[in-house]
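All protein chains but one are shown at their positions in the complex.
Letters are used for the chains, namely A, B and C, taken in the order the chains are written, and counting of residues starts over at 1 for each.
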Amino acid sequence: MKYSFKNDYTEACHPRILQALIETNETQQLGYGQDEYCQQATKLFQEKIKNENAGVYFVSGGTQANLLVISSLLKPFESVISADFGHIQTNETGAIEAVGHKINLIQTKDGKITPSDIQVVLDKHPNIPHQVRPKLVYISNTTEIGTHYSKTELEKLYQFCQSKNLYLFIDGARMSQAIAIPEAELSLEIIAKNSDVFYFGGTKNGALIGEAIIFNNEKLSEDFPFVIKQKGAMLAKGRLLGIQFLELLKDDLYLELGKHANRQTQKIKSAFEKKNVSFLTNSLSNQIFPILKNDHIKILQHEFDFYIWQQIDAEHSAIRLICSWATTDEVVGQLITNIENL
Amino acid sequence: MKYSFKNDYTEACHPRILQALIETNETQQLGYGQDEYCQQATKLFQEKIKNENAGVYFVSGGTQANLLVISSLLKPFESVISADFGHIQTNETGAIEAVGHKINLIQTKDGKITPSDIQVVLDKHPNIPHQVRPKLVYISNTTEIGTHYSKTELEKLYQFCQSKNLYLFIDGARMSQAIAIPEAELSLEIIAKNSDVFYFGGTKNGALIGEAIIFNNEKLSEDFPFVIKQKGAMLAKGRLLGIQFLELLKDDLYLELGKHANRQTQKIKSAFEKKNVSFLTNSLSNQIFPILKNDHIKILQHEFDFYIWQQIDAEHSAIRLICSWATTDEVVGQLITNIENL
Amino acid sequence: MKYSFKNDYTEACHPRILQALIETNETQQLGYGQDEYCQQATKLFQEKIKNENAGVYFVSGGTQANLLVISSLLKPFESVISADFGHIQTNETGAIEAVGHKINLIQTKDGKITPSDIQVVLDKHPNIPHQVRPKLVYISNTTEIGTHYSKTELEKLYQFCQSKNLYLFIDGARMSQAIAIPEAELSLEIIAKNSDVFYFGGTKNGALIGEAIIFNNEKLSEDFPFVIKQKGAMLAKGRLLGIQFLELLKDDLYLELGKHANRQTQKIKSAFEKKNVSFLTNSLSNQIFPILKNDHIKILQHEFDFYIWQQIDAEHSAIRLICSWATTDEVVGQLITNIENL
Partner (left out) sequence: MKYSFKNDYTEACHPRILQALIETNETQQLGYGQDEYCQQATKLFQEKIKNENAGVYFVSGGTQANLLVISSLLKPFESVISADFGHIQTNETGAIEAVGHKINLIQTKDGKITPSDIQVVLDKHPNIPHQVRPKLVYISNTTEIGTHYSKTELEKLYQFCQSKNLYLFIDGARMSQAIAIPEAELSLEIIAKNSDVFYFGGTKNGALIGEAIIFNNEKLSEDFPFVIKQKGAMLAKGRLLGIQFLELLKDDLYLELGKHANRQTQKIKSAFEKKNVSFLTNSLSNQIFPILKNDHIKILQHEFDFYIWQQIDAEHSAIRLICSWATTDEVVGQLITNIENL
């Protein structure tokens, strides 16, 4: 069977998480997130972001996290501002519209939006009450195409949002990988301080399932448990989520895993660069999009699985390669050898 | 008070409609659209489109008609394809998203979409079930910027939609004005035969309120009354709607009014053309968008009300001028004189 | 054709309203409720309830008013408390659930609810966040079965609601008829002061269409125009609504019409009482529900139309009789003669 670079959720979970599940399996716990593991994980998050009042909630997946947060924050006639590559726009089967909200799109090259992009959207909505009211800015960090927002960029964005009375919500399906980029100068605390709410992804960084939703602006989360329950997102055995995030946070395992994923990917990137391959986006994270001759793609496909992302011209396409916490030096080495031989 | 060319719903209703309301005022009628006027108007529509089984329903306004039709035809994960100028996109406060559906936008210059535009949207939705399923094409005729779809264009569009298993729904807020364009070669029958459902606007063509929703594809309308009622769109005194459409259809009053509105507008257009003014769009209908020097706009504003539509450059803007069934020769003459004196 | 006592929306509109439509027909007005008639009517309502900041909005019908108010006030997980006879429960095709909210029902005999009824509902919702949060109390005055809440009853109810942090919303489809009951000791001001929001019905009291939604608690209505527009309830020619309410309020025409409807109905009631007929409910308003022998019902049906409301036993049924502003002395006399001859 071919090794897959398709995604960062191809393996199950990190061994330490599995071990924690084994050790706690027989204890009796309260249901619905009232268990002691969820409580401990909540406390750890609050400590890391230095806000003991922060609202912390654990749910199963990213689309779920996005629709829960957005539907809980917006009034029926309020809208979300997103980049055109935003996951809520491209790959969530209209989940945001299904909870009633329009997405105002910003065309981007690198999947990132700026204050001036947002201002353009605001300027297009003067016709009260015949238009929606843009009220929440949705970004992903890292983005869906591997780029990232740095500390400085986040700070500017959040200051702008606050000045315009907009919420800033960060989709952190791959937040560990963003924090793991040294040039980004990020941390959980910096992300929390520069947003109203974000989620911190487990699924794409070594958990079986799970995203932690964190409201640094805690007054926004007062009624959030009702929303979680009503949308079918509250697990009876919430312990499954608490245990995993507890393990990911302890000793900063999340960061170690994020760094590993980035490092493996960047090694592959370097191999392409040596062959003068160009890329769709300038990614320092665990997703890269090299632009290859179609012939070369076919050769790589003999041994590896990956997505062909986009046709560039008659003879070239961009592919997507992703490494995860589980990608070994061995398989990366094999791929690099293949690249060198192209 | 200045005369307003802002809209075609600035006056109340055509005198013949008022007269019909007076004459029928004291008769007792069943409620909720079961009255004899609604039944007669339904029959007249069925005759005009030569389909005695067509579903015909009367509602109060255009946003209402749009959300009723779209929410009744689509499954929760299906989407609407629309031009970027589409009224559902620009000026209905997210009504379509509020009933759960994403709008897939097509960038246009003239507000019109073609089969190849639609194909591009379809091609961007391969990732089942992670993306919405485009299922309905929404167009307006005339469009929101005064252009129109001709008979030939409609036929091609509908054939394409049928070949792709897409519904075609025509917003006819200004449908009378489209039919009134000789070059368009349209009729109610042609419109019905080349769509699954359309609405025929009363509000912008001499009625007090009212849009008639007509399902030529009658099997789509089986349960439509439930939807009308549930969304709060079923009038207790449905007679108010039936009476008006009966009057508009009798002797083709609707067409006479549409022709009048177009004719008055086109006279103004000619006056601008004589001054070598250019236009945002090539409109043969009752909306025109001349591009004027800002100084000239200020002069016209002394005597007339209208919208400044769009800034073109530092010294020029496009304005919108609309005539209606009620716009008199006298006021058109006054405006033309002003134009000639610019 | 038989005279119909089926409803109070069987005729079109009061002659004074028709006259006002005629007189204003040709004036140009702004659209979407910005016209001068809507503004004047708003001011008149504010004066009558002695609150110059009250939010006043005009919409087409009762189901629409109910779903607009409820969807704008409640968070997604909040519910409505209603009597089992409540119109939102029985005859609105699930409009409230369609905008996302559960209705908590109270079983009643007379269609009215009390503070202790509400307390029972609250007591059944301890299981946070696994149950909805009851947040709004919906009542109708007069009720759907002809009974009414008096000033004292309203005051107690509203005090209770305030003490429990519940909104009180009054469906006033037949509010004029309630105010017209002397024993009720009501007025528009008293109703406004004892509720957060209510609507004042036009359709069932002489208007062509129209209900006026009035937020005495004005901070609840801040964003209401967005909701009106998004749900398709904002008329382009809002003047049609403004003109009618202006006329109904001037010289308290609404009250005169409500009194007339009640008086005609109560004359019929007296005729039944003289024949020792009993009633389903003790109504002082314009709806009565006499319980008759099925044979007698058939006799009355020869000359009159009305609803058979409910089977009582093998030989008896309750019928519903309604008079309106338009019910003449002559036809009431004819019915009474028929009753006397039973």
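Please note the rule applied: a contact is a pair of C-beta atoms (placed from the backbone, for glycine too) under 8 Å apart; a residue touches a chain by one contact, two chains touch by 3 or more.
Keep in mind the model is a prediction, meaning the values are calculated, not measured.
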item: Residue among C:Phe77, C:Phe198 or C:Phe245 touching the omitted chain; value: C:Phe77
item: Chain not shown: contacting residue from C:Ile22, C:Ala98 or C:Leu122; value: C:Ala98
item: Omitted-chain contact residue, chosen from A:Ala54, A:Leu67 or A:Ala178; value: A:Leu67
item: Of A:His148, A:Arg174 or A:Arg239, the one touching the omitted chain in the full complex; value: A:Arg239
item: Where the missing chain touches chain C, by residue; value: 76-77, 79, 90-94, 96-103, 105, 127, 129-132
item: Positions on chain B where the hidden chain makes contact; value: 32, 71-72, 75-77, 128-130, 132-133, 223, 225-230, 234
item: In chain A, positions touching the absent partner; value: 1, 3-4, 7, 9-13, 15, 18, 21-22, 24-31, 60-68, 92-95, 98, 203-204, 208-209, 226, 229-237, 239-240, 326
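Just so we're on the same page, only the chains that are shown with their structure count from here on.
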item: Between chain A and chain C, centroid-to-centroid distance (C-alpha), Å; value: 51
item: Touching two or more other chains - residues of chain C; value: 226, 229-230, 234
